[in-house]
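One protein chain omitted, others in place.
Naming follows writing order (A, B, C and D), and every chain is counted from residue 1.
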Amino acid sequence: QAANPRNTLVILREIDADNYDPPRSTARGAGEVIYMMSDTLVALDFDMQTVRPLLAERWEISPDGKTYTFHLRRDVTFCDGRPMTADDVVYSLNRFIDPATRSPVRWRAGPVKEIRARDQFTVEYELNEPFGELLFQLTLFFASIVDRNSVERLGQNFGVQGFNGTGPYCWASWTPRQEMVLTRHPTYNWGPSGVYQNPAPQVDRVVWRVTPESQTRLAALQTGQGDVTQYIPYIAIQQLRRQPNVRMSQQENYFWDHFMGFKVDKPVVSDPAVRRAINMAVNREAIVRATWFGAATPADAYLNPNVTGFDAEAARLVPRFDQAGAQRVLDEAGWRMGPDGIRVKDGQRATFLVYGIQTQAAQQYLQSMQADLRRIGLEMRIQMWDATVGWGRLATQEFDAFVMSYPYVTATDAFSLYFNSRNRPTPNRMNWNDPETDRALTEAQTSVDPAVRAAAIARAQRIVAENNVWFPVAREQLWVAASARTEGVRAHGIYGIALYKGLDIRLTR
Amino acid sequence: MSATTETEEPIAPPRPGVLARLIREPAAAVSLALVTLIIAAAVFAPLLAPTDPYDNDLSLAMQPPGSEGLPLGADAQGRDMITRLVYGLRVSLLMGFAAVLLGGGLGALLGFLAAFYHRWLDGPIMRLVDILLSFPAILVGLAIAAIFGPGIFSVVLALSVATVPLMARIVRGSAMVVMRLDYIEAARATGMTDARLIWKHLAPNCLSAIFVFATLRFGQVILLGSALSFLGLGAQPPVPELGAMASEGRNFLFFAPHIAVVPCVLIFIVVLAFNVLGDALRDALDPRLRV
Amino acid sequence: MLRHAIQRLILAIPVMFGVLLIGFLLMQVVPTDPATVRAGPTATPDVIAAIRADLGLDEPLYKQFALYVWRLLHGDLGSSIINNVPVSQELGATIGPTLELMFASLFWSIPLGILLGTLAGYWRGSLIDRTIMAISVAGVSVPVFFLGLVLIWFVGFQWQWLPFTGRAGPIWTLDGMLSLILPAVTLGGVFIGPVARMTRTAVLDVLSADHVRTARAKGLTERLVVMRHALRNALVPVITLIGLQIGFLLGGAVVTETVFSWPGVGRLAVGAILSSDFPMAQGTIIVLSMGFIVINLTVDVLYAALDPRIRGA
Amino acid sequence: MSETLLEVTGLAKHYPVRKGLIVAKQVGTVRAVDGVSFSVSRGETLALVGESGCGKSTTARLVLRLIEPSAGSIRFEGVDVTRITGAAQRAMRRRMQIVFQDPYASLNPRLTVAETIAEPMLVHGIGDAAARRKRVEELLSLVGLRAFHAQRYPHEFSGGQRQRIGIARALSVQPDLVVCDEPVSALDVSIQAQVVNLLKDLQRRFGLAYLFIAHDLAVVKHVADRVAVMYLGQIVEIGDKRSLFASPRHPYTRALLSAIPHPDPERRGQVKPLGGDLPSPLNPPPGCRFHTRCPFAQERCRREVPELRRLGPGHDAACHFAETLPPAGLDFTGGLSENAAKRLALYAKARAA
């Protein structure tokens, strides 16, 4: 039995990221490490609501909501020891929004007019129109501040062969798909106060080890071959909570939802009756239990009730489980049962193809849904893709429906992402194109009056729910498991990432 | 004239048939019975299976073996393991048969041609075989899955491709031996066509080698197929295939081990049965061991 | 001897070339366009076109192949289209662990397999024979991943004797050695069966050969008869067959690496193919099959060392 | 008896020996058969004898065109069979058949005796199924087998019986010439006698001609009308049986004859071994090929290739000194002892009864 060396924290995870350049990667696997290697201007607290100072010690918003002025800390240095200045911030943020960088999440920076340095430690962020989400968006790792010299030196290989940020840990080495090693940033003491108790890192080395097999990961954790992981097989969560040698931590304010989206302009699923019937036919309760074993809640609405902007009325519009009702809906819409047990209408078989990124959960619940739908005479064909290829596939029009899971911060954040007609074909893969929705979303984003914003986002929610554009599946919980020698692990959950800056983590042995 | 009479005596005793020699060995008899049983189970899967292989009952998910009405338990979807197993057997065997038939057929053809037209074709064919042989089966599987996407089709194609060079070698080897025998010359001396010569005289006498290899290969193919499924390149859910089932079940190994273990054990039994049968056939067909 | 080795090497060249060609063509028929993969989910057509030109995908196929071989000869296998890491660099990092794993598994399984096979062949028909053969047939029938998972479950998890996640270091460090044990046992475990069976058959063949009878008639001890005359001759076919079975072992290595998170070429290959990282996939496939060819070459040379009839020819 | 059925002139078969890897260079030639000429008349037996590897089987296969000759012509009833193809060749194949040495390898184990015997007829489209069945029965009884044997498989027969089946197959298409490639070498003496008797009997009844290949000179003396002695791919002596055995003119023929041990202890010690081994056909000695082992070899033999010369009526030999060799000193007199002969006569009588 080989325990890990003292002061080396071994973090187990399922998959590796393709690179660690903040604006170029959208993978959670990239974010996990980037948060430890670099900092953002502002940080998000454990309540998932409060924005806290990080690199910016304070900031002001102009009354028209269009200009943000950030005052930077003066004691921050990069891993190579060079002090960080406003130039670095401007460079990093401009690089994020630069089309040449081809960041897939550029829109998260808002409708930027200009980002400029007023002096060595002051940055002005000017928008074309108000963007209420901005501070939330700037907590995400895409907006991490990196060292300009390193980026220019490494070019495409920044975040592949090296990295230089201001985070609590520094890049030591990366063996793709195997292991990522970080070492402590010796002078780091600017951890977000109010979020963490300790502003400085406590561990000398951090090893991110990829262990794809879930059972292996589990066993490794329990035998001390790994210290921390958030990639716990769902089935194990309840059991691990009872284990004395494992410490479990849950984030209650966690918004990570699974859903199935329908391409509303493809045959079969373009029929609202079919979409409604699907929503009614699937026993969400049962499949969520069978997939997550209590580590997720059935999603009976498009959003988490705890999220800012949630509309209860819209939630009531999502149909309840009613298999007989689903049959009736289909019968009324003219879908007749065919000889092979699949319904037919006007010579069209009630069959549709669903794409998904290969995960164990998706595989499990899709099979369950498939069985449920078969009972009402709908055939759902499943095609799963590996993550690297899958995203490309999901940008096409080859499929009729897809499943996905995603993190969000607010209702407006979530809905603007998926239901804005401008976001077709991705991330609006449903091809949802409704002027009314678009208008409501714009209003929710740009209005300065919070009440107007709330009403607008509620309107959008109702439209979408009425049309059954999605089938909401589940709200996942976030758990982190830590070995007995590890203390101070607390699940955070920003962008689905549990450890965030990992500042309070200590090793006792 | 006494030279043209033959006294009344059958010189060799009636030799026991291959079957008789096969079942003389207990292990072989058991394996033969098992193989028959396995094939029968696969063929009559719809009659044997207690439930629909695609119909789930989530309330029964992961019921351990021995639960009421579920002698082997249920899988993560609450589907009866027995149902899944017999249908899985069906898919796996079909996969194996298809691969061995396709790859073996092509390989045998190549082998016959290389041996028969030794002068011109042996070199080119054997170089091709060498090249094919340099791609281990799993690699072929990976490459083909990359081309056609994961699925049964890819697995069958990959395993067929991987079987071709092996079969070609075996057949060539045994055909070369047969080609040296006088009855081939005798047949040629009667003036028959090459096709008839291959079909009537060469091929039947290589059959035992082909048959033995095919049974052994069948086991390997099932094993390889399940390995490909394990790597996520094989049958896609909800299609029941033993390797894919084991692969799915491994996520619950510590909690509901039967989901992975039962298909593994079945794979083991199937492969074992075919291996033992292949070995026994080899012994039964080996002229040196004939009595 | 040396002549023979050189001859075999020259004969292997067209095969290697064929492997290169097939490896290259395989990746050409993949329906996914590498440029789109590299461009990512939000790429516009003009970006994709630019990348195509970058990657040389607009050239005619034979030119691409020629270029590919040319670069290959200069040690350049291209770069990953996913993260732009040179393929040779990744291969360099992963080949060591894979060799370690293969070597360690062969290191114990071949001698043990040969020993078991010889015992079984010598005591043909006895209880020893039957037991050994039962074990080895069973060994041939176990899915590698199953064996690996069972070992993890018992040795690693229940008893906590040995580590089972990844490679803790190079083989010469204690940690590295320990972390190698379970993967090597798994991979070797499925190899013993074939080796034992092949050895048994070969030993049986040789034991019934006339020259063994001659050796006995000389009054040699049974040990000498078996070691010098039976086993020595039996090794010739056994070595050849082992060479052929290396492919099987390579396949097993891919699975073993996945089960044990072993940072080897096999896992790299699976990952690259699953993620349509074509240059990487191509590189791994070529390296693995080249490895196979090299091993077989070695076997051929060994074969000649063991059998003077071949040496002379 | 005098009508020439088969005439072979200058027949040669050279196998190139290649070496090299990518481009195989020819580094030598195995002269398996090197300029062989002989003829066989209708109803006659010509025996071909010689040591192992001297090219007997190759000659047989060449005559049947199972392999293509490198040079020379083969005329069957005056038609050059080396040139014909297609239907004409198939027709020719009907007239020449072959019987092999190894009774275990010469029958397809997957075919019944009836199928084996009927196949040549089937290939040549002779008769319908019923006619063929009848013919198979006839042939079986002809070679001393029973009708019920027809449905059995070769493995159910002994070596001698198999050889009979092979003969029946050869006879099924009523050939004129049967090439027998050591048909009795693999058989036990008692069985060998049966088969030899059968072959002679069939020849008498059907007027067959045999090209009879053997290495046992005693058997040859028993069955042949004429004998050709081969050495290293060439015929060194050919002649009428009586004259060849009575006065062998080539030193090699003499050596062969004197190496045979007689089943008669009275004459023990007469066996005179010939020194040395048969040289490789890849590298035959220059001049007379036999000079390396010849006790009478002289300088001329090393340089000059001796031609096959007519030395007496129907008796040719290829030796420069055939006329001047000392007497062979072979003693074939004797025969069975009186006692043995008497008992054998009784045996024959009892057997015939």
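Following the convention adopted for this analysis, a residue touches a chain if its C-beta (ideal position, glycine included) is under 8 Å from a C-beta of that chain, and two chains touch if they have at least 3 such contacts.
One rule holds in what follows: contacts and distances are computed from a predicted model.
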The complex lacks one chain in this depiction; which UniProt name from "Molybdopterin synthase catalytic subunit", "ABC transporter ATP-binding protein", "Pyruvate dehydrogenase E1 component subunit alpha" or "Cytochrome o ubiquinol oxidase subunit 1" does that chain carry?
"ABC transporter ATP-binding protein"
Which listed residue (D:38, D:76 or D:245) would be found touching the missing chain in the intact complex?
D:245
In the whole complex, not just what's shown, which of D:193, D:297 or D:328 touches the removed chain?
D:193
Option touching the unshown chain, where C:4, C:52, C:130 or C:216 are the choices
C:216
It is residues of chain C that touch the chain not shown, namely 124-125, 208-222, 224, 228-229, 232-233, 236, 306-309, 312
Omitted-chain footprint on chain D covers residues 51-52, 158-161, 188-194, 196-197, 200-201, 215-219, 221-222, 245, 255-269, 271-275, 277-278, 332-337, 339-340, 342-344, 346-351, 353
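In this text, only the chains that are shown with their structure count from here on.
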Of B-C and A-B, the pair joined by more C-beta contact pairs is B-C
Taking each chain's centre as the mean of its CA atoms, how far is chain B from chain D in angstrom?
48
Just give me the whole-number Å value for how far the CA centre of chain A lies from that of chain C.
40
Multi-partner residues of chain C (at least 2 other chains):
14, 149, 153, 157, 258, 274, 276
Multi-chain contacts in chain A: which residues touch at least two other chains?
213, 215, 219, 386
Considering only the defined contacts, which chain C positions touch chain B in the complex?
14-15, 18-19, 22, 26-27, 29-31, 134, 137-138, 140-146, 149, 153, 157, 208, 244, 246-248, 250-252, 254-255, 258, 269-270, 273-274, 276, 281, 285, 288-290, 292-293
Note which residues of chain B are touching chain C in the complex, please.
27, 127-128, 130-131, 133-139, 142-143, 145-147, 219-220, 223-224, 226-227, 230-233, 243, 246-247, 250, 253-254, 257, 260-261, 264, 267-268, 271-272, 275-276, 279, 288
Which residues of chain A touch chain C once you look at their complex with the stated criterion?
1-2, 12, 18-19, 102, 104, 156-157, 160-161, 175-179, 209-213, 215-217, 219-220, 222-223, 225-226, 386-389, 391-392, 394-395, 426
